[in-house]
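Could you have a look at this structure, given as structure tokens, before my questions?
As you look at this complex, bear in mind that one protein chain is not there, while each of the others sits in place.
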């Protein structure tokens, strides 16, 4: 269970106290505030705060005095134009702050996106909880035979059982020893900043993560992608749903131009032009390597 | 006049429409929202949006589920601790968005602070207004004779009058020609992206500027300082007043530890220790250069 | 003339003093070091220093102990793979430092790219030179009638002459007054930090600009593009030539995947698929707006 009853009560208390503000309000986002959306076995994504809405993007693009809005339709057109032409700064004018609980190996991948503000729970200062990510059998996959950084078929039978058993047993033992090492019961008790080193990468951590909408879109484009590791992708997908409620027009443009779109190389565009003229283009006469050609075919075949 | 009656009406309309939110609200900041605080002759600072308050800083530092607040007193103690020990990330969890109107030469200095989001009024796309900064006689100063980048005594009499006359006449003529060049009345009309090059650096521009509290403090420490150029300092001072209303505890800590504090070098600290033992320390036996010694004396004499 | 004989002598002196190093060396880049490549009437681009080469990109991607190179061919394949899959961090491992002289209105556009290090010549501290950008008649264009931020036809006859005359006369007068204001000959002399405000945006400034290769590519993609303003595009194009000599494999990949490529939206890809099946697709049945359709047609027609 990602949150305890006490934590849930704190969340409900916050949701029960509306206040008055003169700021831009996104009704869609208000429904998410503070709520814990479960991800993986013990993780979650919660919106703690946000700044701006679709209209705020347009207002900033126009550097306007008032709402900057002419009409919802005009705003959507402007937002699509900005997205299409890589005008990133108006999207930077919206900001969101999440509270996220996630396994450490996911956190390590996530933190590579540096253009965000982060406050992580400190295992130097505090004691980590006994919560570990153990994959569902439905995602416990073998190493891919075609992709060096991907998964292939699901593990079967005894092998799957053995892996799950090891993951559980090693986590449990590591945490038992962690607890025993820091205990001050009849002994000095190892410093927490040292004891944490015994904990495996599937233990859960949590952080506050604050990011502007432009950089969030960049993160989501890479991490909601089918090539991203499953365990981070599920977080990205949950955040996509939240963003769609927060800034529907901006999210729609993002979906069309980034998530659903494709970047074709000069060589690929030349092939498209030849193909549209009726020419038979093959990998051999395309000028592309086998890898590029395969990805080009995937882009053409893709049914978005 | 920094804003026109139409703009003022738009601002009033926004202030007349409170809405309900579940987010953290700073009552002090709500009083500022949208209002234009005049700076210099035609400039202003306006708060367009904000995220977080003093409690949000503590909530992030504790990575908490609820408000993260134990008491206002505890929060203030924690905030002072965080500021004293250079824990910057909790302050990054607050964000503010300003609309600022300022002379171009001030904007050029301002933009050197890169850790902010900016949308500037585009002179490629739009036509700039006929508004120029003309200094008050009370700030029209001569080059400093001791500081290569500073001001000395006020200009007197004819010299002052001549300078003001030139600034006004050159601005007027440059703008007349700007208008005449882009006019499409009986001629093609020069592209705006070219015509703008005729405009001097005292013309006003405007932008939306969004920044987190940590980086805003860094900006304010440098630009509200007495060594900053007067024309940017007045913006920074106005923003200090606003921030004091937004996050009083954080601003109080900033004032004590940054604005009112002093950074002493290893040599300076060694001198303080010797002086406290009753030793007579002079520049000659201090190990410091004359410049360092003068600044050290200023820090000791300063009545904050 | 962008550099004086004295400056040219300093440059020659630096080029005459090779030294021994154990670092990665790019022979192509060594030929550029310190040389001033003229841009516009008084501007230039000079390479002051660089770090890394094509092999260094691969070495970082492999986190290797030695050169990280298997063969030049392997390296090129890896670099193309990294570029195609948006692996940006290996490209960040190369760095370049330029000295650039450019008109202020170009500098103002340039500085919006925040992920670089900048040291600009200080007009608070120093006196600016009397050098202004005056456009060639061949680039003196009217406002575009179809693009709000672009140029259309060249100005003709008297109108062109009048514009050039104003630009020259206003620059000259502004600088005369600047000089007269700061003069300490028989008067106090206005502070430089104030006098600079009289100077128009076509005056030249200069700066040291240091950036990593990934962010430089991002800058070049936007600023070497045909939609960029001519006066910044010529700088970007000159830098493209330099980068092609510095890291030929990386530049080749950049040219194919970014400069020569196209990003198609989900809707555009759906149209391509329908067209390849022989369907007649028009703007009306494409789901795209007129603007999107026009840009889609341009991408398809483009002969790279």
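Chains here go by letter, A, B and C, matching the order in which they are written, and residues are numbered from 1 within each.
FYI, contacts are C-beta pairs under 8 Å (C-beta built on N, C-alpha and C of every residue); 3 or more make two chains touch, one makes a residue touch a chain.
Computed from a predicted model, the values in this text were never measured in an experiment.
Undergrad: Pick from A:12, A:159 or A:279: which residue touches the chain that isn't shown?
TA: For the chain that is not drawn, the touching residue is A:159.
Undergrad: Considering the whole complex, which of C:50, C:175, C:230 or C:246 touches the chain not shown?
TA: C:50
Undergrad: Write down which of A:14, A:36 or A:118 is the residue touching the left-out chain.
TA: A:118
Undergrad: What is the set of chain B residues that contact the non-displayed chain in the whole complex?
TA: These residues touch the chain not displayed: 77, 80-81, 84, 86, 89, 112, 222, 255-257, 259-270, 272-273, 275-276, 289, 291-292, 295, 299-300, 302, 304.
Undergrad: Name every residue on chain A in touch with the hidden partner chain.
TA: Counting only chain A, the missing chain is touched by 103-105, 108, 111-112, 114-115, 118, 120, 122, 124-125, 133, 135, 140-144, 148-153, 155-156, 159, 163, 166-167, 170, 173-174, 177, 180-182, 184, 187-194, 196-202, 229.
Undergrad: Which chain C residues would touch the chain omitted from the figure, given the whole complex?
TA: Against the left-out chain, chain C lists 3, 7, 10-11, 13-15, 17-25, 30, 33-34, 48-52, 56, 59-61, 63, 65-67, 89-90, 92-93, 95, 97, 99, 117-121, 206-208, 210, 212.
Simple rule for what comes next: only the chains that are shown with their structure count from here on.
Undergrad: What is the distance, in whole Å, between the centres of chain A and chain B, each centre taken as the mean of its C-alpha atoms?
TA: One centre to the other, that is 35 Å.
Undergrad: Whole-Å distance, chain B centre to chain C centre, using C-alpha means?
TA: Chain centres of chain B and chain C, defined by C-alpha means, are spaced 29 Å apart.
Undergrad: Once you find the CA centre of chain A and the CA centre of chain C, what distance in Å lies between them?
TA: Measuring from centre to centre gives 33 Å for this pair.
Undergrad: Two or more other chains touching the same residue: where does that happen in chain A?
TA: Residues 89 of chain A each touch two or more of the other chains.
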